[in-house]
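Can you keep this structure in mind? I'll have questions shortly.
Every protein chain except one is present and positioned as in the full complex.
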Amino acid sequence: MNHDPFQWGRPSNETYGAYNHQIANAGVPDNTTHASLDAFPKMHTQQPIITGTSVIASKFNNGIIMAADNVGSYGSLLRFSNIERLIKVGSETVVGLSGDVSDMQQIERILDELETSEEVYDNDGGDYLRAANVHEYLSRVMYNRRSKMNPLWNSIIVGGFYRDRTPFLKYVDLVGVTYSSSTIATGFGSHLAIPLLRNLIPEDKDYVKVDEQQITKVVEDSMRVLFYRDARSGDKYSQVIIKLDEEGKVVFEFTKEVKVENQSWRFAKDIRGYGSSQQ
Amino acid sequence: MTSIGTGYDLSNSVFSPDGRNFQVEYAMKAVENGGTSIGIKCKDGVVLAVEKIINSKLLVPGKNKRIQTVDRHIGVVYSGLLPDGRHFVNRARDEAQSFKSIYKNSISVPHLMDRLGIYVQNYTCYNSVRPFGIVSIVGGIDDNGPHLYMIEPSGSCWGYSGAATGKGRQLAKSELEKLNYEELEIKEAVKLAAKIIHLAHEDNKDKDYELEISWVSKEFTKGRHEFVPDDLLEEAKKFAEEDDDEEEEEEEEGDEMQE
Partner (left out) sequence: MFRNNYDNDSVTYSPTGRLFQVEYALEAIKQGSAAVGLTSKNHVVLVALKRNAEELGSFQKKLIKIDDHIGIALAGLAPDARVLSNYLRRQAMSSKMIFDKPIQTYKAVLSIADKAQENTQTYGARPYGVGLLIGGYDETGAHLFEFQPSGSVLEYYGAAIGARSQAARTYLERNLDEIRNSESTEALIVHGLNALRDTLSQDIELTNKNTSVSIVGKDQEFVVYDDEDVQQWLDKLDSVSNARNRDDDDDNNNNNNNDEEVKDEEVKEENAETTESAADAPDTTEGDDRMETDE
C-alpha cells in the first residue's frame, strides 16, 4: 500500500490503468435538469483535504503507548499546527487517527455518540466500553462507508486493554482492513517508525519484555526520525500512555505539546537526489 | 367525576361541551398514585429525587433505577406509568442527539423542554394514541446555569425552582415552598431532597421505599448528571430520619391546628 494519504485506497495503476478523473470531475452543465442530474454519476470523497500524518503506537509490558503530531496539512502547506489527533474514548481507550481531518472530526462525533449511548444511558455499572468494542464498532463504520463507496479517509489505531487486562492494539482503515500487532504505525510511520519499534519488539509476543521507559525512548526517537524525513510532520506531538498501576487500575496519561528534542540536522547536507542545488 | 357516562371521556382528542379533554385528566390520575418525585433547583445545580416504592422483598435493592440520564448534563425523574416514562426519556435522548448532530453542541435544557412539550402535546391530539401517563421533572445545567422543568400529560411545561409530583406531591410542595432558592447550595439541597421525600412518604406509609437521588453540579460533577455518591446519600438519609421524632410532634401540632 502506498502510504501517501492521497494514494490510499486507490487501485494500482499498473493493474487497472489510470483512473479516469473525468468520470467524477466533469463539471455540471448550466442547462442541468433534475433528470439529467440523476443520470450524472454521484461524486463522493476523491481525496483528503486537510490531512494529519502518521500515528505510531506500541504495546509494552504494562500497557500501550501512542503518539501523533499536531500538524494539519493542506497539500504540502503546513496549514494548522494545533490539531489533536488522539481521542480518549470511555475510560480506558485511545483512538489515534491519521488522514483527513474533517473525517476525523466526524469520527470524533460518532465516538461521542457511542460513548453517550453505551456509558451514559441506563448504565448498569461495570460493563463499559473497552478498546476491543470501540475497534469493532469503528471497523463496522469504516467498512460500511467504503461499501457505500463513500469512505471516511482515515487510518485508525485503537489502543487500550482487553477484559483480562492484557494490552490491546488494533488497526482499521478507510477500506475496512483491520489487523492487530504489538507495534502499529500509519502513514509514513509504517516506513520510518516500524523498523525502530520492531528493533525493540521483534515479534508480537516480545512486548512483555519491554517496559514503559524503553518504549517511550523509542517512540521519542521515532517521532524525531519522522520529523526529519516526513515533510508533512511537525516537531510538536501528543502522547498517550495507558497502563495499569499496582492495584490493576487503569491509569490514563495524556501528555500534550511534547517537543521533538535533541535534533541534529548534520545528516541533511549529505542528502542527495531531491533536486537540491548543491548536488 | 360528574361527566362519567356522558361519553365525552371515552376517546382521546375529544372536547366535552364545557371544553375539557377528559382523557388527559384521567392520565393525570395515573400519575397521582405513583411514588413521589421531586426536583430542586439551587444556585449551583439541580437535584432530583424519587421515592421508589418497594412492592416485593424479592426485588434487588439498589437496582431498577428510576432516575435516567438524557444527555451528559440532563437528568429526568417521573411519576406514573413507568414504561411511559421510558418512552419519554427515549424521545428526549433522540432529541438531544439529533440536536447535537446538527449543531455540534449539546442541547440547552429550555430548548429540549420546548421540543418535548411539543411531543407530549401531540399525544393529546389524536384518538389513535393516548396521552402520556407520567409527569416528568427534568433538570440540568447548560451555559445559562441550572434549569428545572416539569412537564404534564397535557404537554404543558413550566420552569420551577422546586417541583413535586406523584402521590405525596401536596406534602412535598408545601415543604418546597419553605426553601430559599437564592441561597440554597447543592449539598444542602441533596439532604433536603431526602428529607422531603421522607416526609412525603407519609402518604404511602404502609409500603417500604428506597430513596434515589441524582444531581447536576458544576463543582461536584463537572456539569454531568450523576447519582449522588454513596456516602452523601447515606448522610442525606441520616439527615432525613434524624429529626423524625421532632417532625412527628410538629405534625401532630399541625393536625390539631387544622382541626
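First chain written, first letter: the chains are A and B, and each begins at residue 1.
One rule holds for everything that comes next: a contact is a pair of C-beta atoms (placed from the backbone, for glycine too) under 8 Å apart; a residue touches a chain by one contact, two chains touch by 3 or more.
Because the structure is a prediction, the values reported are computed rather than measured.
Q: Determine which one of B:Arg86, B:Lys100, B:Arg115 or B:Lys218 touches the chain that has been left out.
A: The missing chain is touched by B:Arg86.
Q: Check each of B:Arg72, B:Arg130 or B:His147 against the chain that is not shown and name the one that touches it.
A: Going through B:Arg72, B:Arg130 or B:His147 one by one, B:Arg130 is the residue touching the chain not shown.
Q: Just the residue numbers, please: which parts of chain B touch the chain that's not shown?
A: Counting only chain B, the missing chain is touched by 1, 4, 9-12, 22-23, 26-35, 52-53, 55-60, 63-64, 66, 79-84, 86-87, 90, 123, 127-133.
Q: Write the list of chain A residues that the hidden chain touches.
A: 122, 124-127, 130, 132-133, 135-137, 140, 163
One rule holds in what follows: only the chains that are shown with their structure count from here on.
Q: Mind pulling up the chain A residues that touch chain B in the complex?
A: 109, 112-113, 116, 120-122, 124
Q: What residues of chain B sit close enough to touch chain A in their complex?
A: The touching residues are 63, 65, 68-69, 71-72, 93, 97, 100-101, 104.
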